[in-house]
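What you see is the complex with one protein chain gone and the rest in place.
For reference, chains read A and B in written order, and residue numbers begin at 1 within each chain.
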Amino acid sequence: MFYYLNIVLLCLSLSLASCFKKKQSKQDELPLQDTLRFNISTEPPTLDWSKATDTTSSLIVDNVMDGLLDYDSSKGSLKLKPALAEKWSSTPDSKTWTFTIRKDVKWNDGKEFKASHVLDGWERLLNPKTASEYAYFLYPIKNARAYSEGKIKDFSKVGVSVNEQGQLVVELEEGKSYFPYFVTHTSTYPIRKDIIEIHGDSWTDPKNIVTLGAYNLKVWEHDKSIILERNTNYYNQAAKIKNILIHIIPESGTALNLFEKGRLDAIRDLPSRELPVLRKRKEYRSHPILATYYYGINVEQKPFDDVRVRKAFNMAIDRKKITDLLKGDQIPLTGWIPGNLLGYDSSLGLNFNPEKARELMDEAGYKDRSTFPRVVISYNTHEDHKRVAEKVQAQLKKHLGIQVELSNEEWKTYLQSLKTGRQQIYRMGWVADYPDPDNFMTLMTSYSENNHTNWGSGRYDALVEEAGVLSNERERVKLYMEAQKILVEEEVPVIPIYSSQSHWLISDRVAVFPLNIMGKVSFKEVQLR
Amino acid sequence: MNIFSFKTLLSVFFFICLSLTLILSFLNYEIPSWLWLVDLGGLLAFFSYYTIKKRMLAYVCKRILGALFTLFIIATVTFVLLRTLPGGPFDQEKTLPPEIKANIEAKYHLDRPLMYQYGYYLSGLVQGDMGESYKYIGRNISSIMAETLPISIQLGIYALILSYLLGIPFGVLAASRQNTWADRTLMVGAISGVSLPSFLVAPLLILFFCFYLDWFETALWEGPSYYILPLLVLGTRPVSFIARLTRASVLEVIQSDYVRTAKAKGLHHWTVLYKHVLKNSFLPVLTFSGPLIAGILTGSFIVEHIFAIPGMAKHLVNSVTNRDYPLILGATLIYSVVLIFSNLVVDLLYSHFDPRIRLS
Partner (left out) sequence: MKKESPLSKNKKSNNSLWHESYRRFKKNRLGVVCAFFILFICLISLFPETLSPYSFEEQFEGKELLPPGKGHLLGTDNLGRDLLSRLIYGGRISMAVGVFTALISLILGVAYGAVSGWMGGKVDAFMMRSIDILYSIPSLVLLILVKVIFDSLSIITHPELKALMGILVALSLVGWVTLARVVRGQVLQEKEKLYVEAARSLGDKGWRIVFRHVLPNILGPIIVLLTLQIPSNILFESFLSFLGLGLQPPYSSWGVLAEEGWKSLRSYPHLMIAPGVAIFFTMMAFNLMGDGLRDAFDPKSPQSG
């Protein structure tokens, strides 16, 4: 009896349900022909560009905001083009830079853009209270570091100001010919202090945020999706596509499924184990990015205090075989500076040479390989790192007759171990903050916090410092070549493996999709068919 | 029993509202706020009426106090465990200059002694403030939870309903046809449901249902055709579990004396099954609902990850790998609250169905 009653009631509520209306999601309203559907792998940690440090956040910020300068992706190189600044110039020693600000730019709340907004942004970035991780980006500016450390309280002492003509004048601690690259970075974008003061931490919510880029932030459903809409008052050429729908999809295989189903127009970070098959498809694109993958050697630990052993290890690794394994078009790297960057030379470094490697091992006193101490290669847990490490392990065994152990640690644990210097050989990578060799070369200076090899060379440090302040390109290259020779041919505290590639699947719907060596994705230039 | 008594009508109305809410949410329809109010009010009224009538107010209060104590212990244990983890929230591939690290640590009080941080956290907690995430800068833990928990609960409740809806009939069917091919197939099927890790089940189902048959959507969380696959993946384990449990307890009841008597009286097989067996064999199933809910909550990480569902379970895992201390603590506490609360509800229901049990 009750049983039937329940069924009747269920049917009743089912029929009642038809009286209600379907939930209208904002996504449904987007017309397909004017929408690009994209995915990101995590929720952006923040859209506050003074605080954002990760690539996901930067991707969104880059499309809703502009910096003083921008990369000219149409040339496919690292040429800069004007954005908020229409002109820029420097004194011959590259120490003082002047940026002429465009006058016709408006924020999307109608207010006019001024040079002081840049100043506000930089003040906020450096302010210790903001606790921004990228504050060090502006350290080349005079007194910026002291301000960020709290030693100077008065921001006017920092070497940046607006002159009578409304130009932004930047004074550096020492000459840096590549400084313009810094102002393409999201952390240096102008901000609206008034907006932030009104709304506090929630100023990045779609209803509060004020931007001036090619797109406006329309919807931000946390952990789910983001919708960008064309800014019709954009000061530059307006975006081609009206809406950008960005899904947040943590698993690359899931994104691939959605792409196959025609629910996404472009995906990147393809599942690396599917690459051998995916790369044969016509939608597949790949392009180099300024990132390197290397093994660092702790030169204080036996047996790596002997340079011959380090060289032998270096020569026993066949990088071509590794990139063949990964099948992602990565470029084998024996030098330190990655391809497409000033100072790259494919002939640099120690090439694969197993006979020489074995001779070196013999010379180092390990003719009897069984006397060779226990050696561990560490890497952080990740399938690609694991594959590379397993390949390296096999190569060392084959070519040198040495059985090394592998040890993987979860990311944060790994970083902790790096700091304590326990590791013998460690995996690391470096992604360029700015496209200048200086970014890669300073990494291995003796005082660099990112140099975990315990190796240091005064000669190397001096060369890198000298090259950093030069403005003549040819002279800089010469110095960097010399420094790289020390690093990868003479002292070899590092084993460069390859420089990375970014992989994409781009659907036929998309006519133009510019790919950028800095990994930036600029939606305003994308065109649909 | 008078069908038209006020009480009956009220419970009928409430039942309709509850199922309507479920159906609407499953169809991705808008749920008006009055419906929510009725549901919540009804549930609250039911439990308070029930506790007072059965004189269990003291018991419930005791349980809630106990739960608060448990939560306090959990917060403490997790807090201590977290700080023993190597690596900190702001360690990154690119090492931060020390003064910047100092600025950040000052902002989040990480430069203070551990006892101070602990006290600070607890005092915030007492005021209902779970702090700010380190990773999702500027976002409150409460707001993160408020946005993701409902989706996880939605997923969990569907899975729970699915497991009862399928598991109990399967179990009863298997028991009543004991040792026939139907029983064997069902039971082997049930066991095979717990025999594959769900991260293998999910892609296989996706391949079959989305690419081969083209019935459902592969991922995302936007409507019924998106819900079914995640539900199936999340539900396999509970369904098998419930089916096996039901079968065992039905078998036990069937052999009891009162059922034999009922059968001897000449009552129809199904009538006996429904009237006597089902109700009594439901109890053990109910007892295991607590662990079942815990299992569903844990299992939902994989499902949320593979189907890109914006739920809470991923924070439970990712916050640990990010060392986002406030988020781990917050997610852990919320998880525990859900677990403790559902255990309490299960116990109350248990005493309702089995009047012999006196809770104290």
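Quick note on the criterion: contacts are C-beta pairs under 8 Å (C-beta built on N, C-alpha and C of every residue); 3 or more make two chains touch, one makes a residue touch a chain.
Note that the structure is a prediction, hence the values are computed from the model and not measured.
S.K.: Tell me which of A:417, A:442, A:484 or A:522 is the one touching the absent chain.
M.R.: Touches the omitted chain: A:417.
S.K.: Among B:74, B:182 or B:267, which residue is in touch with the absent chain?
M.R.: Checking the options B:74, B:182 or B:267, the one contacting the hidden chain is B:74.
S.K.: Of A:253, A:335, A:468 or A:496, which residue touches the hidden chain?
M.R.: Checking the options A:253, A:335, A:468 or A:496, the one contacting the hidden chain is A:253.
S.K.: Just to verify: which one of A:274, A:475 or A:490 makes contact with the chain not shown?
M.R.: Counting the whole complex, the residue in contact with the absent chain is A:274.
S.K.: Using the document's contact rule, name the residues of chain A that touch the chain not shown here.
M.R.: Interface with the chain not displayed, on the chain A side: 253, 256, 271-274, 276-278, 321, 325, 381-383, 386-387, 389-391, 393-394, 405-410, 413, 416-417, 422.
S.K.: Given the full complex, what residues of chain B touch the hidden partner chain?
M.R.: 70, 73-74, 77-78, 81-82, 84-86, 178-179, 187-188, 191-192, 194-197, 199-200, 203, 207, 248, 251-252, 255, 294, 297-298, 301-302, 316-317, 320-321, 328, 331-332, 335-336, 339-340
Rule of thumb we're sticking to: only the chains that are shown with their structure count from here on.
S.K.: Centroid of chain A to centroid of chain B, CA atoms only: how many Å?
M.R.: About 39 Å, centre to centre.
S.K.: Which residues, counting only chain B, touch chain A once they are in their complex?
M.R.: My answer: residues 12, 15-17, 19-20, 23-24, 27-32, 85-88, 90-97, 99-100, 103-104, 106-108, 135-139, 144, 147-148, 203, 206, 210-211, 217-222, 274, 305-308, 310-311, 314, 321-323.
S.K.: Show which residues of chain A lie in contact with chain B when the two form their complex.
M.R.: Residues 3, 5-6, 9-10, 12-14, 16-17, 20-25, 27, 43, 45-46, 48, 51-53, 128-133, 135-136, 139, 145, 148-150, 201-202, 204, 221-224, 247-251, 253-254, 257-258, 260-261, 263, 410-417, 419, 428-429, 433, 449-450.
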